[in-house]
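On to subunit A.
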Amino acid sequence: MAKKEYAFYPGCSSQLRGSASNYLTSVNSMCRTLDVKLTEIPDWNCCGASIGYAESGELPRHVMNARNFALAEKHLPGRDVVATCAACWLGAKETKEKLAANKTLKGDANECLKEAGLEYQGKTEVRHMVEVLIEDLGYEELGKHVVKPLEDIKFAGYVGCQTNRPFGINGESFENPVYLDKLVETAGGEAVTDYDQKVTCCGGALAFSEPEKSQRQIKDIVESAYDHGAEMIVTPCPLCQANVEIYQGEINKKYGTKFAMPVLYYSQLMTVAYGGSAKQAGLDGQVIRAKKLEEIAVKVVPVKK
Partner candidate 1 sequence: MSEALNEQALARYRNDFLKEVEERVEEGEWVKMCMQCGVCAGSCPFGPHWQHSPQKIFMMIRAGKREEVLTSDSMWMCTSCYNCVVRCPRQLPITQIIHGLATYAHRLGLAPRDQPTRHFSRLFWKNCTRAGRVNELKLTLGLYFKDGLVSGIKKAWALRNIGLGMLLAKRLNPFELIRGHECSDKAGIQKMLKKAHELENRRRGFQE
Partner candidate 2 sequence: MADMKTAAYICRGCGIGERVDAAQMAKIAEKEGKMNLVRSHEFLCSASGVQMIRDDIEKESVTHAVIAACSRRAKTEAFHFPAIALSRASIREGVIWSQPDTPEARETTQEMADDLVRMACAEVKKMKVPAGNPDVGRNKRILVVGGGVSGMTAAVEAAKAGYEVVLVEKEARLGGWAAKLWKRVPYREPYRDPADTGIDKLAAQVQSDKRIKVHLNSTIARTGGAPGRFTVEVATESGAVAAEEVGAIIQASGFTLYDATRLTEFGYGRSPNIVDQAGLEKLAREAAAKGEPIRRPSDGGEVKTVAFVQCAGQRDATGRHLPYCSGFCCNTSIKQALYFKDANPAVDTVVIYTDLRTPGNGEDFYRSAQAKGVVFTKGKVLSVEPTDKTLTVRFQDLILNEDTAIENVDLVVLATGQVPNSGVNIDLPPEEQEKLEVKPVSILNLAYRQGKDLPQLKWGFADSHFICFPYETRRTGIYAAGPVRRPMDIAQAIEDATGAALKAIQAVENAELGRAAHPRSGDLSFPIVRLEGCTQCKRCTVECPFGAIDEDEKRYPVFNESRCRRCGTCMGACPVRVISFENYSVDTVGSQIKAVDVPDEFSEKPRILVLACENDAYPALDMAGMRRLTYSPFVRVIPVRCLGSVNTIWITDALNSGYDGVMLMGCRHGEDYQCHFVKGSELASYRMGNIDDTLKQLALETERVATYEVAITDIERVPQLINDYAAKIKEIGLSPLKGFG
């Protein structure tokens, strides 16, 4: 009997060999250590993301999210839905809020779901994996499992947008959230607490359509991490991770910079700190290798009694 059980909504990017597959890998390893059981929502679908708006309109977008809730309510009743992707979490949370506030919209949504033989009740909560960690387990519990503190690595906690706004993590500020720093410290790493690009937008989906503009954002984000002496960036968001990591080469070309800043997920840090292997932490999934972290991952530590 696992300590905690959730209905898991991995989201498109986290699928096998998806752009955030390393996120999924590390989350699974981390949760194994923490005895958190994630049961994938059967046949879950894309959240539509914020970028789908041109064609989606309002109701279709909500219906996409409502379907996932409906599936969870049907197959995994009583369990909170947990999302690892910021966009999935935001989309689902917004839908839940809107349908709760607007009876007509809820009615419409259910009329649509009927077409797929489903019904949305609105009983289920949606949570971000970070909420599970700090609210359901707590930093203390998270700390207990650390066997390989990530000593002398400086991390810049890059929270980005959609895990932070408009909902954010309870009790955290929109302008200066500190939970990533706390997670880093819990994992025994050093957090760059005065990192001033914490919540700067990476351009999000516009990284594809407006590369120049987005890469200017990303440049600031990475540059400031270097300025503050960070060796790695850690983030809770797949899109942030991808944008900030993979465009560094492009930026170097454009601006003559020499960026090679590893960008990781908090879950990868936790996995390594929990004694997981580089593979279990999905470190092989880094486009820019996180060498120092890999070194710790291979280190053998005496097993605690």
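Rule of thumb we're sticking to: contacts are C-beta pairs under 8 Å (C-beta built on N, C-alpha and C of every residue); 3 or more make two chains touch, one makes a residue touch a chain; residues count from 1.
Candidate selection criterion: all candidates are chains of the complex that A comes from, given by their letters.
None of the values given here were measured: they were computed from a predicted structure.
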item	value
In-complex contact of subunit A, chosen from 1 or 2	1
Residue numbers on subunit A that touch candidate 1, as the complex places them	12-13, 15-22, 43-46, 48-60, 63-64, 67, 104, 108-109, 111-113, 115-118, 161-162, 165-166, 168, 174, 200-201, 203-206, 208-210, 213-214, 217, 246-247, 249-250, 284-287
